[in-house]
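In this view, the complex is presented without one of its protein chains, the others remaining in place.
Labels run A and B following the written order; every chain starts at residue 1.
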Amino acid sequence: MRPAPFRYREPRSLDEACAVLAAEPGDVAVLAGGQSLVPQLNARTRTPGLVLAIGRVPELGGVTLDGDRLRIGAAVTQRTVQHDPLAARVPVLVEALGHVGHVPTRNRGTVGGSIAFADPAAELPLVLLALGGVAVAHSASGQRRIPAAELFTGPFRTSLRPDELLTAVELPVPAHPWVFEQRHFRRHAKVSAVAGHGPDGALTVAVTGVGGTPVVVPTPGAGGAGDADAVAAAATDLVLPNGDRYGSVAYRRRLVAVAVAAALSRVTPDPTHHTPSREEAA
Amino acid sequence: MTTTDLPTTAPARPTGERVLTMQVNGEPVAALAEPRTNLADFLRERAGRTGTHTSCHQGWCGACTVLVDGESARSCLTLAVQADRAEITTVEGIEDPDGTLSRFQQALIDHTGFQCGFCTPGFVVLGTEIIAEARAGARFDRAELLRRLSANICRCTGYAGIVDALESALASALEDPDPAEQAGRHGSGEAGA
Partner (left out) sequence: MTVTEQSTGGYVGRSIPSRTGDRFVRGAGRYVDDVHHNREATMVVLRSPHAHARIVSVDTAAARAIDGVYAVVTGAELFDEIGPQQYLWDLPGQKTGHGRPLTVDKVRHVGEPVAVVVARDQYVAEDARDAIEVVYEPLPAVTTVDQALAPDAPLLHEEWGDNVQVRAAWPVAIPGLPEPPDAAAALVGAHTVVRETFTTSRILANSMETRGVVCDYDPTGPRLTIHTSTQSPHQIREGVAAMLGVPENRIRVIAPDVGGAFGMKAVLYPEEVLVPYFALRLRRPVRFTEQRDEAFVASTPSRDQRMELEIGFDADARIVGLRARYLIDLGSAPSTCGAGTGWATGALLCGPYAVPAVDIQATAVVTNKTPLGAYRGFGQPEANFPMERLLDLAAPQLGLDPVELRRRNLVPPDAFPFTTATGQLLDSGDYPQMLGMALDRPAYAEMLRERDQIRAAGRPAGIGVAFFNECTNFGPSGVFPLIGITTGGWDATSATVEPDGRVRVVSSQTPMGQDLETAFAQLAADRFGVPLDHVTVRFGDTDSSHYTAYASGASRAAGIGGSSLILAADKAVDKMRRIAAHLLEADPDDVEHADGEFRVRGAGATGLSYATVAAAAYQGGNLPEGMEPGLETLGAFDPQALAFSYGVVVALVDIDPDTGQVRVPRMVFGHDCGTQLNPRIVDAQIVGGALQGLGAALTEEIVYDESGQPGAVGFADYLMPIAPEIPELDVFHTVTPTPFALNGAKGVGESGVIAAPSAIANAVQDALPAGATPLTSIPVLPERVLAGLAEEPAR
């Protein structure tokens, strides 16, 4: 279980990285923390001609707050974000990060890497979608801002072009507390739900682990006390029939309903109130 | 970070091999490696530190855990070239220079936190990071420790001896601070998944 041979480039600037991408015709794998890519390389399920390591590109670092938008450089590790005082302004992100892998993988894995990898059960793409965040991409021809709703096109697929590099993600700082809930059986049938109220007070619920991408659950007119069941039911309808041994479609449906119900039980339009998750409460 | 006189990017040889330099347990190591060489192989075969074990090469088991610049990392999921110029601490670097065991190492013996010993190096490194966080102010209850330990797999012990050892080492570390064990940099604990 060792990687096949590849060429390796380690650019020292964003321009250099974009130039490499523009010039490279073959399959390029972008290496940030490597916690998703290297397992594939080791198993030889991915055999890129070139590995482009972005860990030493200075423009990809940093967590900054610009007004009400949190910007996270693509090479910033998950653990750094988890402990970043600015990122604490988006508690649902920090809560979700606690579910991503383990500390040793979060120490190296990046927020940008997880989003670009677009695992259909991953936590961070869900948060980006639910909050209406933006992915910032650069190429030799310039910058492009991609709304989360247009980023995730399928399992492990995004709308990033082959010559584009994800350079940052931006998340709006929510005015009200949002919540994250996850249910799984030893990381199988892993479903997650994010819920919260937008600036206009409208309820948003998004789920992942149900199909090829994270999705926003239709919540027509939801907000009343009796609507939680309807939202949970709407979420279960989103589960696509691709079960595995430990997570049949029926089981995923059950878990997504449980996760959505748990999220809705915690979410509140009151900005001063945060209900702990059951892990926090335990 | 280490200081060396090498250029920022050593010239690549036709095979793609290049010279990598690291501080491993405080000693400088320089060796040729292909870009595809993982850090575990580099440490075991180039640096001669065979205490770091590999078991799954997918990041699931944690046997290969080392500290890279003070933070735990899966050395099977880290290319050696990514750790160029880094400070690496392997299980062999946890004890004091005079051979005195760390509190957690000693506690593992006292609580039989091992049987076959193969996963032990990964747990030693994992626990060392947790104790460093505790020294920096983080607090862990038993459930939290179990979540943190779920990063690694042990097949022999049933984990009981490992968590008992960690609880005991944490308690003693907080009673009697010893700066030598303050390896990590993060200041607060967190819940694992």
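Please note the rule applied: a contact is a pair of C-beta atoms (placed from the backbone, for glycine too) under 8 Å apart; a residue touches a chain by one contact, two chains touch by 3 or more.
Because the structure is predicted, anything quoted here is derived from the model rather than measured.
The chain not shown here touches subunit A at positions 1-5, 43-44, 183, 185-188, 245-246, 248, 250-251, 254-255, 258.
Mapped onto subunit B, the interface with the missing chain covers residues 34, 36-37, 41, 44-45, 49-58, 60-61, 63, 90-92, 94-95, 101, 105-106, 108-110, 112, 114-121, 124, 143, 146-147, 149-150, 153-163.
We adopt the following convention: only the chains that are shown with their structure count from here on.
The geometric centre of subunit A is 27 Å away from that of subunit B, both derived from CA atoms.
Per the touch definition, subunit A reaches subunit B in the complex via residues 1-8, 10, 12, 31, 34-35, 38-39, 41-43, 51, 53, 55, 79, 82-83, 98-105, 107-108, 182, 187, 279-280, 282. Only residues 8-9, 12, 16, 34-36, 38, 41, 57-59, 62, 65, 68, 71-74, 76-79, 81-82, 126, 129, 143, 148, 150-151, 186-188, 190-193 of subunit B touch subunit A when the two sit together in their complex.
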